[in-house]
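== chain A ==
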Amino acid sequence: MNNVFLSLTIAILFGLGTFLILRKDVIKVIIGLSIISHAVNVLIVSSGVFNGDNAPIINGHVSDSSSNIIFNDVLDNGVLAPVVANTEEVAYVDPLVQALVLTAIVIGFSITAFILILAYRIYEEYGTTDINELKRLWG
Partner candidate 1 sequence: MKQYIVYSIPLAILWCFVNGDISIVNFTFGLVMSPVVIKPFKSLYNFEAEVSIRNDIRRIPKQLRYLAVLAIEITKANIMVAKIVLRPRININPGIITVPIRAKTDVGITAIANTISLTPGTLTIDVADDKSVLYVHLIDIHDREEIRASIRDDLEEYVLEALE
Partner candidate 2 sequence: MIGIGFVLDILSNIFLIVGLFFVFLGMLGLIRLPDVYNRLHTTTKIGTLGAFGVMLSILLKVGFSAMGLKAITIGLFLLLTAPVAAHMIARAAHRHGVDLCDESIIDEYCDSYDK
Partner candidate 3 sequence: MVFSIIPCVYRIIKGPTIPDRVVALDAMTLVIVATLGVYSFIQESVFFMDVALVLSIIAFVGTVTISKYLDEGVVF
């Protein structure tokens, strides 16, 4: 994936979402939030640290990463070991970002559900979806 264009796409989605959350219609605002949410999710996936060729599902029973890494930091020398060489090939794409996005998607969905029903209640209380009607006149 080309990061420049992907970043550009994400940025554009951000901009469009922002434009929508500046609208006055409650539902439009929520749509805007959803667009931004998409953008953020893609952004997180794209911020994976390394890039392999396969989905992060291990086929065999053998793991493929360089097996002699000892996963402990040695802080005594001010060195954070192990430092994996940049050329290290990993067969999979970064699974962590995917897990993060999954969590983010679900959380985002929960909140969207809540805010949508909130929007409905707002309409019920105020009889309009105009956000500017939601202001209170007491500073």
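Everything below uses one rule, namely that a contact is a pair of C-beta atoms (placed from the backbone, for glycine too) under 8 Å apart; a residue touches a chain by one contact, two chains touch by 3 or more; residues count from 1.
A quick word on the picks: all candidates are chains of the complex that A comes from, given by their letters.
Note that the structure is a prediction, hence the values are computed from the model and not measured.
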Determine, using the touch definition above, which of 1, 2 or 3 touches chain A in the complex. 3
In the complex formed with candidate 3, which residues of chain A make contact? 54-55, 57
